[in-house]
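Structure first, then comments.
The other protein chains are all here in position, but one chain of the complex has been omitted.
Entry: chain A
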Amino acid sequence: MAAYISMGEAHRRITDYLNRFSDAISSQDGKSLSRLLSISSDSTGLLYLADALTTFQDANRVIRQTEYSQYADILVHVFRALQSYRLKNLVESYMAFEKASNAFIQEFRNWETAWALEALYVIAYEIRILAERADIELASIGKTPEKLKGAGSFLMKVFGVLAGKGPKRVGALYVTCQLFKIYFKLGTVNLCRSVIRSIETARIFDFEEFPVRDKVTYMYYTGRLEVYNENFPAADHKLSYALTHCSTKKEANIRMILKYLVPVKLSIGILPTALLLEKFNLNEYADVVLALKRGDLRLLRHALEEHEDRFLRSGVYLVLEKLELQVYQRLVKKIYIIQKQKDPNKAHQIKLDVIVKALRWLEIDMDVDEVECIMSILIYKNLVKGYFAHKSKVAVLSKQDPFPKLNGKPVNA
(Lines give C-alpha, C1' and ligand atoms only; values in the text may rest on other atoms or scores of the structure.)
Protein backbone atom coordinates (compact mmCIF):
# COMPACT_ATOMS: atom_id res chain seq x y z
CA MET A 1 0.00 0.00 0.00
CA ALA A 2 2.80 2.42 0.74
CA ALA A 3 4.83 3.83 -2.07
CA TYR A 4 8.42 2.64 -2.20
CA ILE A 5 10.66 4.56 0.15
CA SER A 6 14.42 4.21 0.27
CA MET A 7 16.08 3.44 3.58
CA GLY A 8 17.72 6.83 3.52
CA GLU A 9 14.42 8.59 3.01
CA ALA A 10 12.82 6.55 5.76
CA HIS A 11 15.64 7.44 8.12
CA ARG A 12 15.28 11.09 7.22
CA ARG A 13 11.57 11.12 7.96
CA ILE A 14 12.09 9.42 11.30
CA THR A 15 14.79 11.80 12.48
CA ASP A 16 12.72 14.70 11.22
CA TYR A 17 9.85 13.62 13.46
CA LEU A 18 12.19 13.08 16.41
CA ASN A 19 13.66 16.54 15.94
CA ARG A 20 10.27 18.14 15.84
CA PHE A 21 9.23 16.26 18.92
CA SER A 22 12.22 17.28 20.96
CA ASP A 23 12.07 20.87 19.63
CA ALA A 24 8.42 21.13 20.64
CA ILE A 25 9.28 20.08 24.17
CA SER A 26 12.37 22.24 24.52
CA SER A 27 10.55 25.29 23.19
CA GLN A 28 7.41 24.40 25.16
CA ASP A 29 5.30 24.53 22.03
CA GLY A 30 2.14 22.68 23.00
CA LYS A 31 0.44 23.09 19.66
CA SER A 32 3.26 21.53 17.65
CA LEU A 33 3.58 18.74 20.16
CA SER A 34 -0.13 18.03 19.95
CA ARG A 35 0.05 17.64 16.16
CA LEU A 36 2.77 15.04 16.53
CA LEU A 37 0.50 12.95 18.73
CA SER A 38 -2.70 13.13 16.67
CA ILE A 39 -2.53 9.52 15.52
CA SER A 40 -6.06 9.38 14.14
CA SER A 41 -5.87 12.71 12.31
CA ASP A 42 -4.49 11.08 9.16
CA SER A 43 -2.25 14.08 8.67
CA THR A 44 0.12 13.71 5.75
CA GLY A 45 3.16 14.10 7.92
CA LEU A 46 2.16 11.26 10.20
CA LEU A 47 1.18 9.00 7.31
CA TYR A 48 4.60 9.61 5.76
CA LEU A 49 6.22 8.74 9.03
CA ALA A 50 4.14 5.58 9.39
CA ASP A 51 5.28 4.37 5.99
CA ALA A 52 8.86 5.20 6.86
CA LEU A 53 8.59 3.15 10.04
CA THR A 54 7.39 0.15 8.08
CA THR A 55 10.32 0.46 5.71
CA PHE A 56 12.93 1.15 8.33
CA GLN A 57 11.89 -1.57 10.79
CA ASP A 58 14.33 -0.63 13.52
CA ALA A 59 13.35 2.89 14.50
CA ASN A 60 13.79 2.08 18.18
CA ARG A 61 17.52 1.98 17.64
CA VAL A 62 17.43 5.52 16.31
CA ILE A 63 15.41 6.66 19.29
CA ARG A 64 17.72 5.10 21.81
CA GLN A 65 20.97 6.14 20.19
CA THR A 66 20.37 9.82 20.20
CA GLU A 67 19.50 12.74 22.38
CA TYR A 68 15.85 11.65 22.15
CA SER A 69 16.47 8.70 24.37
CA GLN A 70 15.11 10.50 27.43
CA TYR A 71 11.69 10.41 25.76
CA ALA A 72 12.14 6.85 24.52
CA ASP A 73 9.26 5.54 26.62
CA ILE A 74 6.91 7.88 24.84
CA LEU A 75 8.41 7.67 21.39
CA VAL A 76 8.82 3.93 21.04
CA HIS A 77 5.13 3.44 21.75
CA VAL A 78 3.94 6.38 19.70
CA PHE A 79 5.78 4.90 16.73
CA ARG A 80 4.23 1.55 17.31
CA ALA A 81 0.77 3.04 17.73
CA LEU A 82 1.16 5.00 14.55
CA GLN A 83 2.46 2.11 12.52
CA SER A 84 -0.27 -0.24 13.76
CA TYR A 85 -2.88 2.41 13.05
CA ARG A 86 -1.60 2.70 9.51
CA LEU A 87 -1.77 -1.06 9.11
CA LYS A 88 -5.27 -1.01 10.60
CA ASN A 89 -4.33 -3.09 13.60
CA LEU A 90 -6.45 -1.00 15.86
CA VAL A 91 -6.28 -3.01 19.03
CA GLU A 92 -2.53 -3.00 18.88
CA SER A 93 -2.53 0.68 18.07
CA TYR A 94 -4.67 1.42 21.11
CA MET A 95 -2.52 -0.62 23.44
CA ALA A 96 0.67 1.04 22.24
CA PHE A 97 -0.90 4.47 22.49
CA GLU A 98 -1.99 3.82 26.04
CA LYS A 99 1.61 2.98 26.94
CA ALA A 100 2.85 6.12 25.19
CA SER A 101 0.24 8.15 27.03
CA ASN A 102 1.25 6.74 30.38
CA ALA A 103 4.84 7.70 29.70
CA PHE A 104 3.70 11.13 28.54
CA ILE A 105 1.76 11.67 31.76
CA GLN A 106 4.91 10.95 33.76
CA GLU A 107 6.72 13.74 31.94
CA PHE A 108 3.71 16.03 32.02
CA ARG A 109 3.50 15.75 35.80
CA ASN A 110 6.99 17.17 36.09
CA TRP A 111 6.42 20.17 33.87
CA GLU A 112 5.57 23.02 36.12
CA THR A 113 3.54 25.21 33.81
CA ALA A 114 0.51 24.26 31.76
CA TRP A 115 2.24 24.70 28.40
CA ALA A 116 1.62 21.12 27.31
CA LEU A 117 -2.12 21.11 28.03
CA GLU A 118 -2.98 21.15 24.35
CA ALA A 119 -0.91 18.03 23.82
CA LEU A 120 -2.62 16.42 26.78
CA TYR A 121 -6.00 17.22 25.26
CA VAL A 122 -4.98 15.41 22.12
CA ILE A 123 -3.86 12.42 24.16
CA ALA A 124 -7.20 12.33 25.97
CA TYR A 125 -9.10 12.60 22.71
CA GLU A 126 -6.98 10.04 20.86
CA ILE A 127 -7.19 7.51 23.65
CA ARG A 128 -10.98 7.61 23.41
CA ILE A 129 -11.14 7.47 19.63
CA LEU A 130 -8.56 4.71 19.32
CA ALA A 131 -10.33 2.70 22.03
CA GLU A 132 -13.65 3.01 20.20
CA ARG A 133 -12.09 1.74 17.00
CA ALA A 134 -10.24 -1.02 18.81
CA ASP A 135 -13.54 -2.16 20.31
CA ILE A 136 -15.16 -2.32 16.90
CA GLU A 137 -12.26 -4.49 15.76
CA LEU A 138 -12.57 -6.72 18.82
CA ALA A 139 -16.30 -7.13 18.36
CA SER A 140 -15.85 -7.98 14.71
CA ILE A 141 -13.63 -10.94 15.56
CA GLY A 142 -15.97 -12.09 18.29
CA LYS A 143 -13.96 -10.84 21.24
CA THR A 144 -15.14 -8.76 24.15
CA PRO A 145 -14.82 -5.05 23.47
CA GLU A 146 -13.10 -3.69 26.56
CA LYS A 147 -10.75 -0.99 25.41
CA LEU A 148 -13.15 1.91 25.80
CA LYS A 149 -13.67 0.92 29.38
CA GLY A 150 -9.91 0.85 29.78
CA ALA A 151 -9.69 4.30 28.21
CA GLY A 152 -12.12 5.49 30.89
CA SER A 153 -9.86 4.23 33.66
CA PHE A 154 -6.87 5.85 32.02
CA LEU A 155 -8.62 9.19 31.74
CA MET A 156 -9.59 9.05 35.40
CA LYS A 157 -5.89 8.87 36.09
CA VAL A 158 -5.29 11.87 33.84
CA PHE A 159 -8.04 13.72 35.68
CA GLY A 160 -6.17 13.04 38.90
CA VAL A 161 -3.01 14.53 37.44
CA LEU A 162 -4.84 17.76 36.57
CA ALA A 163 -6.91 18.10 39.70
CA GLY A 164 -4.39 20.06 41.71
CA LYS A 165 -3.82 23.63 42.72
CA GLY A 166 -1.57 24.55 39.82
CA PRO A 167 -2.36 26.09 36.45
CA LYS A 168 -2.99 22.72 34.83
CA ARG A 169 -6.33 22.45 36.59
CA VAL A 170 -8.10 24.34 33.78
CA GLY A 171 -7.57 21.21 31.69
CA ALA A 172 -9.62 19.03 34.03
CA LEU A 173 -12.94 19.88 32.38
CA TYR A 174 -11.76 18.78 28.95
CA VAL A 175 -10.83 15.38 30.34
CA THR A 176 -14.14 15.24 32.18
CA CYS A 177 -15.99 15.78 28.92
CA GLN A 178 -14.06 12.98 27.23
CA LEU A 179 -15.01 10.76 30.17
CA PHE A 180 -18.67 11.72 29.74
CA LYS A 181 -18.53 10.69 26.11
CA ILE A 182 -17.13 7.33 27.09
CA TYR A 183 -19.61 6.72 29.90
CA PHE A 184 -22.59 7.73 27.79
CA LYS A 185 -21.44 5.44 25.03
CA LEU A 186 -20.90 2.52 27.38
CA GLY A 187 -24.16 3.20 29.19
CA THR A 188 -22.37 3.56 32.52
CA VAL A 189 -23.48 7.11 33.23
CA ASN A 190 -23.49 6.52 36.97
CA LEU A 191 -19.69 6.68 36.74
CA CYS A 192 -20.03 10.37 35.87
CA ARG A 193 -20.95 11.10 39.45
CA SER A 194 -17.53 11.14 41.04
CA VAL A 195 -15.99 13.52 38.48
CA ILE A 196 -19.03 15.77 38.69
CA ARG A 197 -18.71 15.91 42.44
CA SER A 198 -15.09 16.82 42.10
CA ILE A 199 -15.72 19.53 39.50
CA GLU A 200 -18.61 21.04 41.43
CA THR A 201 -17.35 20.89 44.97
CA ALA A 202 -13.55 20.84 44.98
CA ARG A 203 -12.24 24.24 45.99
CA ILE A 204 -9.46 24.15 43.42
CA PHE A 205 -11.98 24.50 40.61
CA ASP A 206 -13.73 27.67 39.62
CA PHE A 207 -16.19 26.72 36.91
CA GLU A 208 -16.02 30.04 35.11
CA GLU A 209 -12.28 29.63 34.72
CA PHE A 210 -12.61 26.68 32.34
CA PRO A 211 -12.55 27.18 28.55
CA VAL A 212 -16.01 27.94 27.15
CA ARG A 213 -16.01 24.92 24.80
CA ASP A 214 -15.61 22.59 27.79
CA LYS A 215 -18.20 24.41 29.85
CA VAL A 216 -20.74 24.01 27.06
CA THR A 217 -19.98 20.31 26.63
CA TYR A 218 -20.08 19.75 30.38
CA MET A 219 -23.45 21.47 30.75
CA TYR A 220 -24.85 19.47 27.84
CA TYR A 221 -23.96 16.14 29.40
CA THR A 222 -24.85 17.02 32.97
CA GLY A 223 -28.10 18.48 31.62
CA ARG A 224 -28.90 15.16 29.99
CA LEU A 225 -28.21 13.43 33.28
CA GLU A 226 -30.67 15.75 35.01
CA VAL A 227 -33.27 14.83 32.39
CA TYR A 228 -32.78 11.15 33.22
CA ASN A 229 -33.10 12.01 36.91
CA GLU A 230 -36.27 13.97 36.11
CA ASN A 231 -34.83 16.99 37.81
CA PHE A 232 -36.29 19.46 35.35
CA PRO A 233 -35.35 22.80 36.90
CA ALA A 234 -31.70 21.68 37.04
CA ALA A 235 -31.90 20.24 33.53
CA ASP A 236 -33.36 23.52 32.32
CA HIS A 237 -30.57 25.50 33.93
CA LYS A 238 -27.77 23.34 32.53
CA LEU A 239 -29.09 22.86 29.03
CA SER A 240 -30.01 26.54 28.76
CA TYR A 241 -26.47 27.42 29.76
CA ALA A 242 -25.15 25.09 27.05
CA LEU A 243 -27.53 26.61 24.52
CA THR A 244 -26.72 30.24 25.18
CA HIS A 245 -22.98 29.67 25.36
CA CYS A 246 -22.60 27.32 22.41
CA SER A 247 -20.85 28.59 19.34
CA THR A 248 -23.50 29.34 16.74
CA LYS A 249 -21.24 27.77 14.17
CA LYS A 250 -21.83 24.35 15.69
CA GLU A 251 -25.40 23.83 14.56
CA ALA A 252 -25.29 20.08 15.13
CA ASN A 253 -24.46 20.66 18.78
CA ILE A 254 -27.17 23.27 19.18
CA ARG A 255 -29.62 20.80 17.75
CA MET A 256 -28.52 18.15 20.22
CA ILE A 257 -28.91 20.55 23.14
CA LEU A 258 -32.41 21.43 21.95
CA LYS A 259 -33.36 17.79 21.55
CA TYR A 260 -33.24 17.59 25.34
CA LEU A 261 -34.04 21.16 26.27
CA VAL A 262 -37.32 21.26 24.33
CA PRO A 263 -38.97 18.45 26.32
CA VAL A 264 -37.61 19.94 29.53
CA LYS A 265 -39.09 23.33 28.70
CA LEU A 266 -42.40 21.74 27.73
CA SER A 267 -42.53 19.98 31.06
CA ILE A 268 -42.37 23.32 32.85
CA GLY A 269 -44.93 24.91 30.58
CA ILE A 270 -42.67 26.77 28.17
CA LEU A 271 -43.00 26.27 24.43
CA PRO A 272 -40.40 26.67 21.69
CA THR A 273 -41.32 28.94 18.81
CA ALA A 274 -42.15 27.28 15.51
CA LEU A 275 -39.12 29.05 14.07
CA LEU A 276 -36.78 27.34 16.50
CA LEU A 277 -38.11 23.87 15.72
CA GLU A 278 -37.93 24.55 12.04
CA LYS A 279 -34.46 26.03 12.03
CA PHE A 280 -32.93 23.09 13.85
CA ASN A 281 -35.00 20.43 12.18
CA LEU A 282 -36.76 19.28 15.31
CA ASN A 283 -40.06 18.59 13.63
CA GLU A 284 -40.75 15.61 15.84
CA TYR A 285 -41.75 18.14 18.49
CA ALA A 286 -44.07 20.20 16.31
CA ASP A 287 -47.19 18.12 16.98
CA VAL A 288 -46.39 17.80 20.66
CA VAL A 289 -46.33 21.57 20.92
CA LEU A 290 -49.52 21.88 18.92
CA ALA A 291 -51.21 19.29 21.14
CA LEU A 292 -50.34 21.34 24.21
CA LYS A 293 -51.64 24.53 22.65
CA ARG A 294 -54.89 22.92 21.61
CA GLY A 295 -55.49 20.57 24.47
CA ASP A 296 -55.54 17.85 21.87
CA LEU A 297 -54.93 14.58 23.62
CA ARG A 298 -55.30 12.53 20.52
CA LEU A 299 -52.62 14.50 18.75
CA LEU A 300 -50.24 14.13 21.69
CA ARG A 301 -50.68 10.38 21.75
CA HIS A 302 -50.33 10.20 18.04
CA ALA A 303 -47.13 12.25 18.06
CA LEU A 304 -45.63 10.08 20.78
CA GLU A 305 -46.50 6.96 18.86
CA GLU A 306 -45.17 8.26 15.60
CA HIS A 307 -41.76 9.17 17.02
CA GLU A 308 -41.67 6.56 19.74
CA ASP A 309 -38.33 5.04 18.70
CA ARG A 310 -36.60 8.35 18.53
CA PHE A 311 -37.96 9.54 21.87
CA LEU A 312 -37.14 6.27 23.56
CA ARG A 313 -33.60 6.26 22.23
CA SER A 314 -32.86 9.71 23.52
CA GLY A 315 -34.60 8.93 26.80
CA VAL A 316 -37.16 11.75 26.67
CA TYR A 317 -40.20 9.56 26.08
CA LEU A 318 -41.24 9.52 29.72
CA VAL A 319 -40.85 13.26 29.97
CA LEU A 320 -43.15 13.73 27.01
CA GLU A 321 -45.64 11.17 28.22
CA LYS A 322 -46.11 13.21 31.37
CA LEU A 323 -47.23 16.18 29.29
CA GLU A 324 -50.57 14.44 29.09
CA LEU A 325 -51.68 16.10 32.31
CA GLN A 326 -50.95 19.52 30.91
CA VAL A 327 -52.91 18.64 27.79
CA TYR A 328 -55.87 17.55 29.92
CA GLN A 329 -55.62 20.82 31.78
CA ARG A 330 -55.68 22.72 28.54
CA LEU A 331 -58.67 20.77 27.26
CA VAL A 332 -60.69 21.34 30.41
CA LYS A 333 -59.75 24.99 30.27
CA LYS A 334 -61.04 25.22 26.73
CA ILE A 335 -64.30 23.59 27.75
CA TYR A 336 -64.51 26.09 30.60
CA ILE A 337 -63.94 29.07 28.30
CA ILE A 338 -66.47 27.83 25.78
CA GLN A 339 -69.03 27.37 28.56
CA LYS A 340 -68.24 30.79 29.92
CA GLN A 341 -68.92 32.42 26.61
CA LYS A 342 -72.28 30.76 26.55
CA ASP A 343 -73.28 31.23 30.16
CA PRO A 344 -70.83 32.98 32.46
CA ASN A 345 -72.78 32.07 35.59
CA LYS A 346 -72.55 28.33 35.22
CA ALA A 347 -69.17 28.10 33.60
CA HIS A 348 -67.33 27.06 36.73
CA GLN A 349 -69.42 23.92 36.98
CA ILE A 350 -68.13 21.34 34.57
CA LYS A 351 -70.12 18.19 34.17
CA LEU A 352 -67.89 15.16 33.88
CA ASP A 353 -70.19 14.03 31.08
CA VAL A 354 -69.09 16.98 29.05
CA ILE A 355 -65.46 16.01 29.41
CA VAL A 356 -66.32 12.43 28.49
CA LYS A 357 -68.01 13.79 25.39
CA ALA A 358 -65.03 15.93 24.44
CA LEU A 359 -62.71 12.97 24.87
CA ARG A 360 -64.92 10.77 22.83
CA TRP A 361 -64.77 13.33 20.09
CA LEU A 362 -60.99 12.90 20.31
CA GLU A 363 -61.50 9.17 20.00
CA ILE A 364 -60.48 8.55 23.57
CA ASP A 365 -62.85 6.22 25.26
CA MET A 366 -63.24 6.95 28.95
CA ASP A 367 -66.18 6.62 31.28
CA VAL A 368 -67.26 9.08 33.94
CA ASP A 369 -65.31 7.31 36.67
CA GLU A 370 -62.09 7.47 34.71
CA VAL A 371 -62.62 11.12 33.97
CA GLU A 372 -63.28 11.75 37.64
CA CYS A 373 -59.98 10.09 38.39
CA ILE A 374 -58.16 12.31 35.88
CA MET A 375 -59.83 15.39 37.32
CA SER A 376 -58.78 14.47 40.84
CA ILE A 377 -55.20 14.07 39.65
CA LEU A 378 -55.37 17.50 38.01
CA ILE A 379 -56.68 18.99 41.25
CA TYR A 380 -54.11 17.13 43.34
CA LYS A 381 -51.29 18.34 41.07
CA ASN A 382 -52.60 21.87 41.25
CA LEU A 383 -53.28 22.04 37.53
CA VAL A 384 -56.92 22.69 38.35
CA LYS A 385 -58.31 24.45 41.40
CA GLY A 386 -61.68 23.18 42.51
CA TYR A 387 -63.55 20.31 44.10
CA PHE A 388 -66.01 17.58 43.23
CA ALA A 389 -69.68 17.42 43.75
CA HIS A 390 -69.40 13.69 43.69
CA LYS A 391 -73.08 12.83 43.58
CA SER A 392 -73.96 15.07 40.73
CA LYS A 393 -70.76 14.20 38.85
CA VAL A 394 -69.72 17.79 38.53
CA ALA A 395 -66.33 19.41 38.98
CA VAL A 396 -66.74 22.80 40.60
CA LEU A 397 -63.89 25.10 39.64
CA SER A 398 -62.51 27.82 41.80
CA LYS A 399 -63.61 31.25 40.66
CA GLN A 400 -60.13 32.54 41.07
CA ASP A 401 -57.40 31.23 38.82
CA PRO A 402 -59.01 27.84 38.18
CA PHE A 403 -56.12 26.77 35.91
CA PRO A 404 -52.87 27.78 37.59
CA LYS A 405 -49.96 28.17 35.19
CA LEU A 406 -46.71 26.36 35.73
CA ASN A 407 -44.64 29.52 35.26
CA GLY A 408 -41.42 27.64 34.69
CA LYS A 409 -41.95 25.18 37.53
CA PRO A 410 -42.53 21.48 37.05
CA VAL A 411 -45.88 19.85 37.71
CA ASN A 412 -46.09 18.83 41.38
CA ALA A 413 -44.71 15.36 41.93
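Just so it is clear, a residue touches a chain if its C-beta (ideal position, glycine included) is under 8 Å from a C-beta of that chain, and two chains touch if they have at least 3 such contacts; residues count from 1.
Note that in this section contacts and distances are computed from a predicted model.
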Chain excluded from display, named as in UniProt, from "Chloride channel protein", "26S proteasome complex subunit SEM1", "Large ribosomal subunit protein uL29m" or "UBC-like protein": "26S proteasome complex subunit SEM1"
Residue touching the undisplayed chain, where the options are A:F21, A:Y221, A:Y285 or A:Y328: A:Y221
Contact partner of the left-out chain, one of A:N102, A:S314, A:Q349 or A:S398: A:S314
Given A:R64, A:K293, A:K346 or A:K399, the one touching the chain that is not displayed: A:K293
Touching residues (missing chain, whole complex) on chain A: 1, 31, 34, 42, 44, 47-48, 88, 118, 121-122, 125, 133, 135-136, 139-140, 145, 148, 177, 181, 184-187, 211-213, 215-217, 220-221, 224, 240, 243-250, 252-254, 256, 259-260, 265, 269-273, 275-276, 292-296, 313-314, 330, 333-335, 337-338, 341, 354, 357-358, 360-361, 403, 405, 407-408
